[in-house]
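What follows is a single structure, written as structure tokens, with notes after it.
Complex shown without one protein chain; remaining protein chains in place.
Chain nomenclature is as follows: A and B, assigned in order of appearance, with residue numbering initiated at 1 for each chain independently.
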Amino acid sequence: MIEEIKKQVRELLTSGTIKGFLGLREIDGHIAPYLFCDAEDMDSMNLGDYKKPGDARYPLNRILIHLLSHYPDEILGVLVRGCDQRGLNGLYSLNQLDPEKVIPVGIPCPPELAEACECSRPYPENRAVDGQAEGYSNQTLARIAGLDIGKRFEYWMNEFARCIKCYGCRDICPMCICRECSLECGDLVGKGDIPPENPIFHLIRAVHMADRCVDCGLCAEACPADIPLRTLYKKVADIVKKEFDFQAGYQPDAKSPLNVLDQ
Amino acid sequence: MDYKTVLTTCTYCGCGCNMYLEVMDGRITGTIPCKTSPINEGKLCIKGWNVHEFVQSPKRLTRPMLRKNGDLTEVTWDEALDFTASRIKSIKEKHGNDSIAFLTSAKVTNEENFLLQKFARAAVGTNNIDHCARL
Partner (left out) sequence: MAGLAAAFGSGAMTNSVAELEDSDCIFITGSNTTSSHPLVAMRINRAVQKGAKLIVADPRNIQIAEMADIRVHQNLGTDVALLNGIMNVIIRNNQHDLKFVESRTEGFEAFKKVIDHYTPEKASEITGVSPENIIRIAECFGSAKKGSIVYCMGITQHTSGVDNVKSLANLAMLTGNIGRSSTGVNPLRGQNNVQGACDMGGLPNVYPGYQAVNGPAIREKFESAWNAELSEKPGLTIPDMLKGLDTGSVKALYVVGENPMLSDPDTVHVEKALKAAELLVVQDIFMTPTAQLAHVVLPGASFAEKEGTFTNTERRVLRVRRAIDPVGDSRTDWQIIQDLSNRFGFQMDYDSPEDIMKEISDVTPSYGGITYKRLSGDGLQWPCPNLDHPGTQFLHKDKFTRGKGVFHAIEHKPPAEVVDDDFPLWMTTGRVYAHYHTGTMTRVSPSLDEEIKEGYLEIHPEDAKNIGVGLGDMIRIISRRGSITARTLITDRVRPGLVFMPFHFVECPANVLTNPAFDPVVKIPEYKVCAVKLEKVSYN
């Protein structure tokens, strides 16, 4: 698969279609986000697989926003999986990225990764290579939803009790784009101690994720307390889906119902 | 286009977390935890996530300074280093090797610690070197 991706990116670069390609490369025994600007530079490319498939994924869309705001006239390519493509769709609709300036190069996730993510659509609509894993339903969410409300509350409070307030869930999130963050608002959540005020700290973020989360799981992977944040955000996203028939990034042109309410 | 990520090791606590510093046009713009690190596995604490913030602080020292007429005054490197070298030399001659002491640092690199203790021991001739291992 990777050889085919390299070939396509090389073509995009040599033809001048894109100025650079935001992907991943292997260097010094690690896998790092990297902006490929030279078609000859493709040997070290990696798709984010270190010891297991997809265990070295990075928030490329977040870096892409950063790059394109700095170089607004350029067109860039970016490596995307299913979740990343949903992220792009969401970011287009939130006016964070201009679709004219982005050329996604899509790859499907292998079944092992799709299953671990319990991802309902582990592939982008447009793929540079063939193959697509089937979607998985969300067993973890169903299991927790099966607990009675007291147990459920206890479960989450125990998870939140380990929080060390690193803000990593926010800082890694490709969909967290607010300039002012409610998590830092002293009137909403107290400062100066860990764990932070719970459950409010985590519920504030959960509410903000309800119409944003594209289920990439980078938050949970960045959490030093191993809090199952992905499951939490799947839950709030599920509520929005049931109430408003909206899922962030699944329908490219759809606007969030919560934005509509805002207006 | 000038964007790169540079793999390094955190300068705060002793965990030794690895992170990428994001550099755009010669300025550090952010920190990304390293997923393939055997220590932090793609996670960081609040200090690690913000480790880039102090680096380009306007409060950084940028010029050598010498105390002149009671005040610290900016000088050239040549002046600062010549002054320091000659003062250490004259104190060594007048009061002996062990009248000079060095505090090395748990913040600087191994190579820099090695060099400072070598300077103390081999150049000045004293074992008066310590650091805040105790703190």
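Simple rule for what comes next: a residue touches a chain if its C-beta (ideal position, glycine included) is under 8 Å from a C-beta of that chain, and two chains touch if they have at least 3 such contacts.
Please read all numbers here as calculations on a predicted model, not as lab measurements.
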item: Positions on chain A contacted by the hidden chain, ascending; value: 28-30, 161-162, 164-167, 184, 191-192, 194-195, 224-226
item: Contact footprint on chain B, counting only the chain that is left out; value: 6-18, 21, 23, 26-28, 36, 38-40, 43-47, 49-50, 52-57, 59-67, 72, 77, 80-85, 87-89, 91, 95, 97-135
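We adopt the following convention: only the chains that are shown with their structure count from here on.
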item: Chain centre separation (chain A, chain B; CA means) in Å; value: 37
item: In the complex, chain A residues that touch chain B; value: 19-20, 27-35, 37, 50, 55-59, 63, 66-67, 70-71, 74, 164-168, 171-172, 221-224
item: Touching residues on chain B, where the partner in the complex is chain A; value: 1, 3-5, 7, 18, 20, 22, 24-25, 29-30, 32-37, 40, 42-46, 48-49
